[in-house]
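Omission of a single protein chain aside, the complex is shown with its protein chains in their original locations.
Let's turn to chain A:
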Amino acid sequence: MTAIKKKKRVSKKSKTAWRKYSDINDVEEFLEDQRLEERLGKFDTKPDEELFVLDTHGDDKPEEKPDVKPEIKPLSAKQRKRALLSETPKCFEVLLPTSKVQDPNAKRNHVKPVGSKPSDLSKITKQRKLVKGVLAKKVEDIKKNKKIVAERRKKIKSIRKTYDKNIWGDDVLEAKSIPETLVDEFISPEAQLHNVPTTKRLRSKPALPKSVVTRKSVEVPHPGVSYNPSFKEHQELLQEVVQHEQKMMKREAHLHRVTTGMFSKVTPKEKENQWREEMSAGLPQPHDPTTDPDSEPSDNEYKAINPPVKNKKKDHKARRKQRERIAERERLKQEKINKKKITDIYKLRKIQSSLANKEKLSAELRSKRATKRAAREATAPPALSARKPPAREPEFVDPEQLTGDLRNLSNTTNLLKERFESLQRRGALAASKIMMKKKRKLKSYFKSGHKVTEKDIERYVNRDVGKK
C-alpha cells in the first residue's frame, strides 16, 4: 500500500492566511522580468546584432595576430579638447537616466539649453554683425512688419464701419452653414440640411416673447402732446393726466390707511403708562381697596369660579319627548319637500327661464371677465424680475409752457429715459435698480506732528511781534 501523502489542507479564510499560504513566486518572477525589461529594453525590439554574436571560429583559439595599429594621426591637445566638448562631461553622466523606463512626467519644464547665454564668441560675432549692418537691417525689417500688422489691424477695425456688403443677398444656404459643396440647386434641401455637421447645425431659436413682438416700440402720440395743440385735444390729455393722478392719490391714501393710519397716536405719557401696565402684568399688586370686588356677605363656603358641570341624566319621559319632537320635525320637513315637488311641476317654465337667465348672466360675466383679462394682459408690464417696471405716465405740458412756436420750446421730457422704460415695458429688459457705486468715505485727520493748534498760531503771531 502506498502511503497516501496527505494533502495538507490549509484554511485560507482570512486575508493574512491567504497571503501566507498562497504561492506567488511565479507572479513575482514575472514582474521581476518585466521590470528588467522595462529597464533594459525589450528583447524583441532590440536588433539581432546586439543580442547575438556570429561565431566564426568555433572552439579553436584565435590566432595571435601581430598588433598592427592603423596609421592614425594623433590628435593635438586642442583637437582632443574640442572633441570632448560635444560629449557630456563625466561628472554629469550620473545625472543621465540609465534605465529605459519612460519619464512618467511627460511634460517637464523646459531648462534653458547650454549656449543660450551669450558667450564670448557669440558676443564677438554679434559685434561683427552690428558693424556690418546686418542687425540694423533686421531692426528695420521688424519695424516695417510691425507697421504692416498695425495697418492690417486698423483696416479690420474699420471694416466694421464700412458696411460694404449686402447681408440680405441670396446666400441663404451659406447662412445655415451648409458646406459649399452642397450648395447646389440639384441637391434637395433635406439632403443639404442632413449633411450639416452637428456642431455647425443651428439650434432653432424659440419664438420671441409675445409682449416684445406685439407691443409697439414707438407708440402713437396723443394728439394733445402737440407743441401747438388744439384746445379740445389738450383738454382730453389733461383729463387723462387728472385721472392718472387721482388714481395715484387714491392708491397713496389707501396705503396710508392700511399702514400708518392703522395705528392710533398716543402721547408719550400714555405710552409710558401702557408700557408700565404691560410690563407689570401678573405681578403682585399692592392692595387697592377700590378695585376690590364688592364684598358680599360671605357664608364661609368655598366657591369655585367655574363650578363643575353636573352630568344630569334625562329620564325616560324626557327622552321619549325629545324623540317625538325630532320625528315630528322630520315629518314636517318631508311634507314640505313633497309639497314642493308637486308645486314645482307647475312652476317648470318659470324655473327653466330662471335657469336660462342665470346661465346667460354668468356667460356674460365670463365674457366680460375674459375681455378684461385680455386687455390687462395686453398692456400689463411683464413681471420679469422682483422690481416692477415704472408705469407709463401721460406726458403733459403745462399750458403756460406751451408757447405755440418752435423757437421757445422748452425741454420737458427725457427721451432716453422714455426709451429705457419702453424697453422694460415691452419685456425686452427686466426692470432693475441701477446699483450705484458708493463713494468711499475718506477719514481725514492731522498727522500728530503737523497738527496746528491755537497755541501754535499764537506763538507764530507772537514771534512776528517779538521780531519787531
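We adopt the following convention: a contact is a pair of C-beta atoms (placed from the backbone, for glycine too) under 8 Å apart; a residue touches a chain by one contact, two chains touch by 3 or more; residues count from 1.
The working rule: contacts and distances are computed from a predicted model.
**Q** Any idea which of "NEDD8-activating enzyme E1 regulatory subunit", "Translation initiation factor eIF2B subunit alpha", "Pescadillo homolog" or "Tetratricopeptide repeat protein 7A-like protein" UniProt assigns to the chain that's been left out?
**A** Missing chain, UniProt protein name: "Pescadillo homolog".
**Q** Among A:L51, A:V111, A:V258 or A:L416, which one is in touch with the chain left out?
**A** Touches the omitted chain: A:L416.
**Q** Looking at A:Y163, A:F263 or A:Y346, which makes contact with the chain not pictured?
**A** Counting the whole complex, the residue in contact with the absent chain is A:Y163.
**Q** Which of A:L75, A:V101, A:A391 or A:A430 sits in contact with the chain that's absent?
**A** A:A430
**Q** Touching the hidden chain in the full complex, which residues of chain A are there? Just list them.
**A** With respect to the unshown chain, the touching residues of chain A are 153, 156-168, 172, 175, 202-206, 208-209, 211-212, 216-218, 220-223, 225-233, 382-386, 395, 397, 402, 404-407, 409, 411-420, 423, 427-430, 432-434, 436.
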